[in-house]
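With one protein chain removed, the remaining protein chains of the complex are shown where they sit.
After this line comes chain A, so read on.
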C-alpha cells in the first residue's frame, strides 16, 4: 500500500520528520513529498550565526546523502504552498501545481516580528532568520560603520555578535530594562549587560526605536530612539521576536491558537484527522514553542502516529537555552523565573568576576526546578538534566568555584543529557556498555546526542569515563604517551635521538608509526639534517629519499616555487631536466610543477641540475609546509586590494621546511573574490581594504571543510605573528597525522580555544611560540643541498648495494598522451590462496 505524506516547510523540524518516518517505515508505506519555500534544503538554523563566521551553507546543511538519494523522498525547494483543499486532500503551490496527500503535516516555522516603527520597510532594514537574510546582511555590512540591532533577546544578541564579526560598530536597542528579559532575571541581566559592553558592543536598554530615517536615495540613514539618541547607520537588523506562520490555517478552516499558531492537541493533530502541525508554527494546546528541541519531539510523536506504532503525546518541552554569542556565557533552564508555587531562589553573584548564578528549588529546597547562569555556564551541562530531580549535593557545592560541581554519576538514568535530540543518560550508557560506541564520535553516530548545539559533549566524555572506557592516547604499542606528550618530553629533556627516547620513555624497538612521528618532533625542535645518522632509518620513505614515492616505486620531484611565481628561465630548466631524464610532468593543485617517474639512483643528478638553476627542496615529500598558493593581487589584477604575491612568497619562505603532524597547505587571495581558494587551506589569508583576514582549519582531507575566520584586519606584521603562533601551537599539540581541522575540533571549545591561546594569549605562551618559529626560520637550510654535499648520504641513493647503477627490473613504463606512465602490474595470486583453490 503506497500512501503520500506531504510536508509543508523544509526547515529543521520538517526535516526531522522525514528522518523519523524513513527510519521507522520498514514496510515502505509512505512516499514523502516535501515542499520548501527556501531555495536551500533544510539547514541548521540554530547554527545560523556561524554562517557569517566561517561556516558555509553546505556545512550547515542537514540533508544527508542517504536522504537526498532516497527514492521515497521527493524534495521540492523553492516551492511555496498557497492553499490547502481539505475536501479533496490536495495542496496547491503558488505556481498552480497541485499535490494530493493522504496525510499532511504543516511545518512552516515562524517569521520574524518587525515592530511597525515608521521606516521599518526602508532598504537597509533586515531580519535575521534565513541564509538569504544573512547573505543580504553580509552584502550590506561595511566594516567600521555603525549597525543597529533592534531587540536584546537571545536572537538579538546573536545578530549583534554577527554584525560585530562583520566588523561593524554594533548597537543593541532593547525596550525592557535588561538584556534577555525572557530568560534572565534582573541580577543576571545586570551582569550580562556589562559583559556584553566589555565585548565592545553598545547596549541601550529601557528604550525603543522611534523612527527610522531615510537618506537622499531612500536608504536608511539614521535611527532615533525614544530617549532621544540618534544613531547614524545604514544597517538595521530587526530581531524583536517571532510570530508563527499560520496563514494557511484559516482559509483551510483549521483553528488557530489564542496567540496565533496552528491549533493542535497534545498529539499535534489539528481538527482534521489527516492534518498535523509541528515545530514553531504549531500551537500545542494553544502554546507555541520557539526552540528546536520541542519541535523535534513533535516530529517524533507524529512519525509514530503515521506508522501506527503508538500514540504517544508530545511530552511537553525543554525550554533551556544557552547563548552562542562569542565570549559570553549565558544559560537559563527550567523554571528560571521561579514561577512555581513556593519556589526558592538561591543566588550567588560575584560582580568583580562577572559571574551570576541562580538555582530555583522546590519549596523543600531539594528538587531542582531551574536556573540562570551568566558569565560562567560550565555547570549548565550537568545542571540542566537534573531539572525535576533531587539535588545530589548542597546547592552551593554545585555552583561555587570551590565546589566540585556535579559528576554525571549523580544523574538519574532517565535524565535528558542531550536536549536538542532528546537523548537520555540511559540511551548513552546503553550504546557504550554494549560496545556499539567507544568514543564521543561513536556516541554521536549511534544516538545523535551532541550533534546539534554541542553543549552536552563534555557530559558525553564523562559518561564514557564512568562506563569504564579509557580513551587511549598511546601513540602505538611502543609509547604510552600521545604525540603532544612526547613533544613535551623531547623539549624538556633535550633528547635528540629516537633510540634514547625509546630507551628512557618507551619500550621495544619502534615501528612505522612512532618512528616518523618522533623524527618529525625532533625536526620541529631543530635537530640536524633529517638524514643524519640514525635519523635516516626513522623517516618514511618519502623523507628518506627527499621525494614522493609513487605507485611503481619511482619518485616524483617537486621543487619549491614560492607563491607560484616562476621565471621563464626556471621554467625552461624544469622542462629540460624532465626531458633529459624522461620524466612525466604535471602542474599540481598547489601551483607547483611535479616531475614523475624518477628512479632512486637518478634523484641526486636531477637535484644537482635543479639546485644549479636556483631551485630548492619543495618538501612535497614531507609532513611539512607544502605550498602557499596565491592569486596575482594588486600587481596585475584590477580588483586586488593587497599584494597577495609578495605576502604568499614571504609566508612560504618563512615556513618552508617546518615539520608538522600532517602536511600543511596555505593560500593568499588579493581580495574577497578568493581566486587562490585560501579558505580550503590549513591557513588562508584574504585581503580586505582594512588589512588581512586570517582563516584557519580548512582542508579536512576526507571530509571537506572550509577554514574559519580567526582574526580580521591585520597588518603584515600582525598576520605573520599570528600564523607563527597558530602553526607552532598546532605542531606542538596535535596528534600524529591530525590535520588542522581535526585538531581544532578536538578542543572542547574548538576554534574559540585556539583563538584564546593564539590571539588572546590566554596561556601566556604566545611569545614562546613565536620565538620557536623565529628559531626555525633562522636555522633553515635546504635539505637537498645538504645531501648533495655529503658523499655518505649520497651513497644511499642507489638501486642495489651491489649493483648501484642497475635499473630495478620491476619498473616499467608505457605511454599515454605523449608521456610516460607506470605499466600495469599483474600480481601473482598469493601462495596460500592458490593452494586452497587446488584442494577444493
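Convention: contacts are C-beta pairs under 8 Å (C-beta built on N, C-alpha and C of every residue); 3 or more make two chains touch, one makes a residue touch a chain; residues count from 1.
By definition in this document, contacts and distances are computed from a predicted model.
Of "Carbohydrate ABC transporter permease", "Amino acid dehydrogenase", "Nitrite reductase (NADH) small subunit" or "Chemotaxis protein CheA", only "Nitrite reductase (NADH) small subunit" is the UniProt protein name of the chain excluded from the display. Only one residue from A:545, A:655, A:743 or A:784 touches the chain missing from this view: A:545.
The residue touching the chain not shown here, chosen from A:2, A:23 or A:802, is A:802. The missing chain, though absent from the display, is touched by one residue of A:251, A:537, A:575 or A:614; that residue is A:537.
The chain not shown here is touched by just one of A:66, A:227, A:512 or A:790, and that residue is A:512. Residue-level contact of chain A with the missing chain is found at 477-478, 499, 508-512, 514-516, 534, 536-542, 544-545, 549, 551-553, 799-803, 806, 808-811, 825-828, 830-833.
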